[in-house]
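Encoded as structure tokens, the structure appears first; notes follow it.
Missing here is one protein chain; the remaining ones are kept as they sit in the complex.
The first chain written gets the first letter, and so on, giving A and B; residue counts start at 1 in each chain.
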Amino acid sequence: MLQELLYGLAGLAVFVIGLRGALLHDNWLLRLLSLNVCGAGVFITFVAIAYRGLTLPADPVPHALVLTGIVVAVSAMAMALALGRRLRSYDD
Amino acid sequence: MNDWLLLSFDILILFILLGLAWLTCNTKEIKRGVTLFVAFGLLLAVIWARLKAPDLALAEAIIGAGISGALLLKAMRDYTEQTSLSSETSRFYVWGINAASLALFVLLAWGLWHALERSDGVRLAENVLITTPESGVSHPVTAVLLNFRAYDTLLELAVVFTAVLVVLAMGTKQRDFGKGEPILIAMVRWLAPILIVTSGYLLWVGAHAPGGAFQAGAMLAAAFILMSMTGVRVDSMLNDSSMRWLLVIGIGVFTITGIVMLLINGHFLAYSKELAKMLILLIEAAATLSIAAALTLAYLGGMPKPQQKTQSAVKIDKTEEGTS
């Protein structure tokens, strides 16, 4: 329970830090980085509560969910970067 | 004694994590932000390993740090002239957000505490571990991804596909990297085959150990991206039409398998027991190809094109002018 709580709280903190960054930045690329940090915070919390000590195997469900989440996040990032590139092409 | 050692390791690593997260989200320089973000991704991989999530550690190292890093570094090249940004958000707004963030953290911590208190700590874990032998694979995470919650994975492939569609619609072919340094070329020349072989291994091993389609696909993409960084024209290896087939084969095989199983067993994606192992491997192999194609295209930023053809994507649609 100690590790679950420790890593879980760290995940929450990372989530809030990312959220705060996303709300404060006005540059879209920096906001994108913050959003990714924010997402990582959710993932950490998910994996933290899957941890069941050194002896028991971890809960595989959150691992599968987070794997899905990581892939979704990288897709969103690829898309955001493409849109950003397009936006700059109008300025050139 | 060992417990204390582990605990101090945990605390140390979490301090670094929070520090990196804070710096990543507070920098005003894009280059610095990207570098910190990649470091943050690598640290995440360590944390996944510590929390006994080797599948995630693999995925994070390849996708989170590797592919995202490559995508970001490429995007950053557009920012050469404008690296630092001044922002003129009001002090009042910043403090409002700060206070709200702190309040949110306290609230979330309180909620998590209560959630852990009332939980049995087992959740779905035992059920999944007991049922895994019936799924056709012996690795529980793969069982969840490709059997129990296969539908999530199908939609996740659809997300990847959608993102690539947008990249293709927005993309015009980027200026390529020039021919790389000889030493880099030499390194990539022996690294790329290793990555490709490792990718095949990851795909195969996913049935009973950490690994699987996503890690394998990303690894394959990494090989192509590395090759393209050293000036190899990756996109000229395949023509437009075969690239399209590669993009759709993952979802296509997945969905058709699901429908066939619906017709035989009455439920979408309900694999017949004796076929499950083979079907999962088939789906994963197809998904690996699609993911590799998708991530590579996302990096390249456009479909392979015959070199002399004009770029019709640049043409602005005259029918729709801005309306704001």
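Descriptive notes on the structure:
The criterion applied here is as follows: a contact is a pair of C-beta atoms (placed from the backbone, for glycine too) under 8 Å apart; a residue touches a chain by one contact, two chains touch by 3 or more.
The definition used in the following text is that contacts and distances are computed from a predicted model.
Entry comment: the absent subunit's protein name, as recorded by UniProt, is "Hydrogenase-4 component B / Formate hydrogenlyase subunit 3", drawn from "Phenylacetate-CoA oxygenase subunit PaaJ", "Hydrogenase-4 component B / Formate hydrogenlyase subunit 3", "Ligase-associated DNA damage response exonuclease" or "ABC transporter ATP-binding protein".
For the chain missing from the display, the contacting residue among A:L9, A:L24 or A:V42 is A:V42, taking the whole complex into account.
Within the complete assembly, residues 107-108, 110-112, 114-116, 118-120, 122-124, 127-128, 131, 147-152, 155-156, 158-159, 161-163, 165-166, 168-170, 241, 244-245, 247-248, 251-252, 255-256, 258-259, 262-263, 265-271, 312-313, 315-317, 319-324 of chain B touch the chain that is not shown.
By the touch definition given at the top, chain A reaches the unshown chain through residues 8, 15, 19, 22, 28, 31-32, 35, 38-39, 42, 45-46, 49, 61-62, 65, 68-69, 72, 75-76, 79-80, 83-84, 86-87, 90.
Operating definition for what follows: only the chains that are shown with their structure count from here on.
Distance between chain centres (mean CA atoms), chain A to chain B: 11 Å.
Of all residues in chain B, only 7, 10-11, 14, 17-18, 21-22, 24-28, 30, 33-34, 37, 40, 44, 47-48, 51-53, 55-56, 59-60, 63-64, 67-68, 71-72, 74-75, 78-79, 85, 87, 89, 94, 97-98, 101, 104-105, 108-109, 112-113, 115-116, 119, 121-125, 128-129, 140-141, 143-145, 149, 152-153, 156, 159-160, 162-164, 166-167, 170-172, 214, 291, 295, 298-299, 301, 314 touch chain A in the complex they form. Taken in their complex, chain A has these residues touching chain B: 1-10, 12-27, 29-30, 33-34, 36-37, 40-41, 43-45, 47-52, 57-61, 63-68, 70-79, 81-86, 88-89.
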